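On to chain A.
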Amino acid sequence: MKPSFKNLIEAVGWPRIIIAFFLASLFAVAPLVGVRVDTSLSDVMVRFGMNGIMVLAMVPMIQSGCGLNFGLPLGVIAGLLGACLSLEMDVKGLGGFCVAIALSIPFAVLFGLLYAQILNRVKGEEMMIATYVGFFAVALMCLGWTLLPFKSPVMVWGYGGDGLRTTISVEAHWLRVLDNFLSFRIGEHFFFPTGMFLFMGAACFLINLFMKTRAGAEMGAAGTNPAFAKAAGVDVDRMRTLSVVMSTVLGAIGILVYEQSFGFIQLYMGPFYMAFPAVAAILLGGASIRKASLANVMIGTFLFQGIVTMTPSVINSMIESDMSEVLRIVVSNGMILYALTRKELLRR
Partner candidate 1 sequence: MPLMNRYRVAALILVLGGTLLLALIGKQHTLILANEAYEAAGTRLDAYETAVVKNPNPDEDDLEIYEGESDSLQVVGPFFTVHVEIPAAEGQGALSAAKKLYLGYADTITVNIPQMMHENNTRGE
Partner candidate 2 sequence: MSEINSTNAPVAGNSSEFSERLRFFCVRNAVPIIFLVFSAIAIPLSGFSAHHLIQEMLIRVARNSFLVLSLLVPIMAGMGLNFGMVLGAMAGQIGLIFITDWAIVGIPGMIVAAVLGTPIAVFLGYICGTVLNKAKGREMVTSYILGFFINGLYQLVVLYTMGNVIPIGNPLIKLSRGYGVRSAVDLIGIRGALDRLLDVQISGIHIPVATYIVIAVFCFIVVWFRKTKLGQDMRATGQDMAVASSAGVPVERTRVVAIIISTLLACYGQIIFLQNIGIMNTYNAHEQAGMFAIASLLVGGATVARAKITNVFLGVLLFHLMFVVSPNAGKTLMGQAQLGEYFRVCVSYGIIAVALVLHARRRNKERERARRDFRLERMRRGPKCR
């Protein structure tokens, strides 16, 4: 009895247990400080849907051995380009959203291919380089957003200015199109964004399907042990490239899902730090630097968004101050640190 309980704890991992307890306690305390549980739960659900796909984007690269995708901003930028083009073409509603996705995919594939070229040449240092390639790309696009010839009045600076605004509202076009699709309300306070969940479910299903195909298996093999995989005839570099492209595409789709719920497109320095919450979420869900599963995505996103949503409302009501931002920094980076310092079977 006892040893297996201990094994269970080790398998789940102390940090996850601690965080889960913390979250549960926040929910328990909430009604006592005047925070409605149903509103909070609803908020968490919505945020889960918003961020889920970006967390999912981490999985292919982890599986193929490229480490945590700190270069997610590349995918985000592709998505932003798609969104801007869709707004420029002034397509509204679900159609506009689909156009945005369709337009961002070619960009994402292109960026992913370039990015993979770099990563394949730097095996072993992928994470650090990914971070700075991501930063570089964001900074480069800052120049881009200013110079690209967009004309739509919704997006461009007023008074005949040049260049896109920093924040662009999507209210007139495809705000909440996924959220509201088949959504339902329970009472006045609980809103369930069915559309987003369906979308996310579909994405997860497709990824799962892919993992079971031969390509998926090869990708996993390349990540677990590149030497063996190579001996078995797997083209490791090609698998890595495929995983990077998949990751970037998911990142592009992810930011679009996020934007349609959030309501705004954030350009310029917006995407700068976007990789970190996704990385923290998947690590929180139990993934390691070399292995990630869909369960990690679900659990991790839920726990992370739960903490991010509940801490401000509950703690602010308790102590009249806003510790949420700081606590989020501590928790998310703490998780990443824990994952980075875990002893791993170094088979390099």
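Assume a residue touches a chain if its C-beta (ideal position, glycine included) is under 8 Å from a C-beta of that chain, and two chains touch if they have at least 3 such contacts; residues count from 1.
Candidates were picked such that all candidates are chains of the complex that A comes from, given by their letters.
These numbers come from a predicted model, not from an experiment.
Colleague: Spot the contact partner of chain A in this complex among 1 or 2.
Modeller: Chain A touches candidate 2; the others do not touch it here.
Colleague: Quick one: which bits of chain A touch candidate 2 in the complex? Just the residue numbers, please.
Modeller: 70, 118, 121-125, 127-129, 131-133, 135-136, 139-140, 142-143, 146-147, 162, 276, 321, 323, 326-327, 329-330, 333-334, 336-337, 340-341, 343, 346, 348
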